[in-house]
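Questions regarding the structure given below will be posed in turn.
A protein chain is absent from this complex, but the other protein chains hold their places.
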Amino acid sequence: MSKTPRYFNEMFENGKLRPPYKGLEGWARDMPVDLRTMKQNEAEALFRRIGITFAVYGEGGDPDRLIPFDMFPRVFTDTEWRKLERGVTQRARALNAFLTDVYGRGEIIRAGRVPANLVYCNEAFERAVVGIRPPRDVYSHIVGIDIVRTGPDEFYVLEDNCRTPSGVSYMLENREIMMRMFPHLFQENRIAPVDSYPRQLKRTLASVAPPKCEGEPVIVILTPGSMNSAYYEHSFLADMMGMELVEGQDLFVDGDFVWMKTTEGPQKVDVIYRRIDDAFLDPLCFRPDSMLGVPGLMNVYRSGGVTLASAPGAGVADDKAIYTFVPEMVRFYLGEEPLLQNVPTWQCAKADDCAYVLEHLAELVVKEVHGSGGYGMLVGPKSSAGQIEAFRSKIEENPANYIAQPTLALSACPTFVEEGLAPRHVDLRPYCLVGQDVVLVPGGLTRVALTEGSLVVNSSQGGGVKDTWVLAD
Amino acid sequence: MRLTVTHQTVYRFDEPMWGVVQSHRLTPARTASQTVIDWTVSVEGGTSGAAFRDAAGDWIETLTVRGPVTEITIDVAGTVETEDTAGVLRGHRESMPPRAYLRPSRATTPDAALAALAEKAVEKIALGDTLAAAHALSHAITDAIAYTPGETHAQTTAAEALAQGKGVCQDHAHALIAAALCREIPARYVAGYLYSAADEAMAEASHAWAELYIPDLGWVGFDPANACCPDERYIRLGSGADAAEAAPIRGIALGEGQEALDVSVAVEQVQQ
Partner (left out) sequence: MLSRTAENLFWIARYMERAETTARLLEVGAHNALLPNTGGGFRNEWESILRASGTAGAFAAKYGDPVQRNVESHMFFDTDNPSSIASCIRAARENARIVRTALTSQVWDALNMTYQELKELSRTERSKLQLRDLTDWTVRAAALVRGAIAASQLRNDGYRFLFLGYALERADATARLLDVKYYVLLPAVSYVGSGLDNYQWTTLLRALSSDRAFNWAYGGDVTATKIAEFLILNAQCPRSLITCTGSALEQLNALAVEYGRTTPAVTLAEDLHGELKRARIEEVFDEGLHEFLSRFIDSTASLAGAIHQSYLTGRQQ
C-alpha cells in the first residue's frame, strides 16, 4: 500500500554528501549509541524542565506530552536561505496588500483577478473590519509560511498562516537546547543566530501602535488561558519580550481605550498581540457567548484606540481557496513575479476540478478548506481503499469544503531513529514579521514526520521538530 | 414629514453588577429620505467613547459604566425630517460591498422550506428582474408569516418563524433575508422607528425591516410585516446581517445578577 515517491535527500544527493551537511556527518557517525541516548534523554529532561509541552486536541491522554525533538539539525546554505527569504517576505507583503485591498476598495476584485464571492462570502471575511485602516496598513503582523522542498532548487508553499501561527517558541528553544548540548557544533559551524526574534517581534508590534497612543506603547499578549495547547509559547514570548501575558478577564474597555487590571489600578493598553481567534475576541461583535474576549474591544479597535495583531479578518488571506490566488496577488500589488511557487491546487467547488479529484483520489492529498493541524485530510497514496471511499462520500456531500493537491515528494533530512540515522520527510515554517519593516529571522521551525514514509509532519499527528540552521557565508 | 422620537431603555439588575459595556447604534444617518434636525442620546453615570462610523454608514458609540450598578437608563430623543423615496436608500454614505451580505447568519440560514418558498415566489418573474423578485419575495413572506406578537422570541430563526407561520417584524425581516439569500440577492436587516397615526393598526414604534440590494437602484427597503416599502413614516437607525448585528443596543453586564429590560418608544408627528 505504501508507495513512497522518489524524494530529495537534503544530506546526500546521488550518494554524495551535500556541502551544508559537511559539518554534521562526522559528528553523527562518531556519536556512540549510548551517548546519543544520553543526549536524547538530556534534551527531553530539559524540555520537560522548562515546561515546553504540547497538548493534543481531542486526544485526551497526558496533557504534558512533549513534542519529540530530533537532535539532527536541518541545514540551509546562506544562498538557499536568501532565496527563501526574498520569496517569503515578498509573499508576506502581497498578503498584507491583499488584506488592505479587500477591506478597502477591492481593486483586485474590480480588476477581475480574484472572484468577488470567494472573498466577500468567505467565512473569514469580517464585515466589522471593512473600511478600517490599521496602522501602516498591516493586517497580518506575523506571517507563517509553510514550505516544502522537492529538489535542490525547488520550494513550494504549502499554505500561508496569516492569523496567529504558532510554533516559534520551538524554533527558539530547539536552538537553545542544541547550543547547550553540542556547543562545539556551533564553534565548528557558522550558524546564523535566531535569538533576535523576540526583540524583532517587539519592535514590529511597537511600530504599529495606534494613532491615539502617545509615547512608548504598552504591548500585551492576549491568551485564551493556561488550558490552551500553545500556552507555553504565549508565556514564553511574553517573558522574552518583557510584556504582560493577559487573559480576556484582565482587560476591560472604558471610554476610548482598553485597560488592564493591575495591582496599581487600570493601565492603558495600546497594542494587543492576540493569540485567540476572531470569533472569541469580543462578545459584542462576534460570538456573544465568548468568555475569553473583552466586551467592547472591537469598538475601541475600530475607533483607533488599540491595535490588534493580527487584525481580525486577516484569515481571509490564508484560506485554502484564496491560496490559489496568492501568485496573482504578488503580480497585482507588487508588480513582481512570485519567487515561491504554489502547489497546483484543485478546487472541489469547481465541477471540473471536483470530477478530476474524485477520479484521482488515490494519488492526491485532499484537505478541508478551513481545516488545520493535519486533521480532516486524506493522503491518497498512504490510504486504504476503505479510507478513500469514506472520504469520497465526504467530498460529494460538500465539495466546496475541499481542495486537492498532488502528493508532493517532500524532501527528507537525516533523523535519529532506533537503528541509527535515517531519512525522514520534513517541512519548514519560517516566521515573517511585518510592521515598519518586513523581516525574517534566519531560521524557522522544521517539522519532521517521524514515521518512516509518512508525509504528515503535524505535531498533533506524531510529528517531531528539529533545529533549523542557516549557515553564514 | 417631521417626526419626533422618544426612546427610553431601562436595564435593572437584581444584584449590583460590577460593570456594563454597550455598543450603541442609536443615531440615524443622514440619507435622501431622512434629515436629522436634532438628536441626543443620554445615559447617566456612564462614560461614552470609542465612537466611529462603520463601513455600513452607521454611527457607533460605546458606553461603559463602572459598577456597582443596579440600573441604567438610556434616553434617546430627537426630531427627523423624512421624505418618501419609495424604500430606496439614497444619499447614504457607506463602503460595505453588497456581496458581503450574501452569507447567511445563524438567524437567516435558509432551510428547505424557505428555499421552496423563495423559488415559488419568483417562478413567474423574468430572470434578471431583481426588483420584481424582491417584491415577490416580500409578498410571499407577508403571506407566510402572520403578524402575531408573543409567539416568537429574540433568538427565533427565520426557518423557525416560517415553520410556525407566526411572528413579529424581526421574524419577517429574517425570513425575507433568508429567502433573498436563496435567490442570491444580498440582503440585510434594518432597525429603526415607525410612525403610525392613531387610527392605524400597525406594528410598534420600534420597528425592523429588510433591505435587498437591487442592481442599478442600490439598497431598497422592504417591510413584509406591513406589506409595503419604507416611506416617510420610517426612520432608519442602522443595519446588519441580522437582528443581533443591527441591534440598536448590544451590551453585556458583568456580574452575577439577572437583568430586566424595560423599553418605551414613541414616534409622533410634529404639527407644522
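We just call them A and B in the order they show up, numbering each chain from 1.
Basically, a contact is a pair of C-beta atoms (placed from the backbone, for glycine too) under 8 Å apart; a residue touches a chain by one contact, two chains touch by 3 or more.
Nothing here was measured: the structure is a model prediction, and the numbers come from that model.
Within the full complex, the residue among A:L245, A:V330 or A:I395 touching the omitted chain is A:L245. Considering A:G23, A:G104, A:P193 or A:P266, the position touching the chain not shown turns out to be A:P266 (whole complex). Chain A residues in contact with the hidden partner, per the touch definition given at the top, are 48-49, 51, 226, 231, 235, 238-239, 244-247, 249-250, 260-266.
Criterion: only the chains that are shown with their structure count from here on.
Averaged Cα coordinates give chain A a centre that lies 41 Å from the centre of chain B.
Those residues of chain B lying in contact with chain A across their complex are 19, 21-23, 47-52, 54-56, 60, 62, 64, 66, 95-97, 99-100, 102-103, 241, 244-245, 250-252, 254. Chain A meets chain B in the complex at residues 106, 116-117, 120-121, 123, 125, 127-128, 130-132, 252-257, 283-285, 288, 295-296, 299-300, 302-305.
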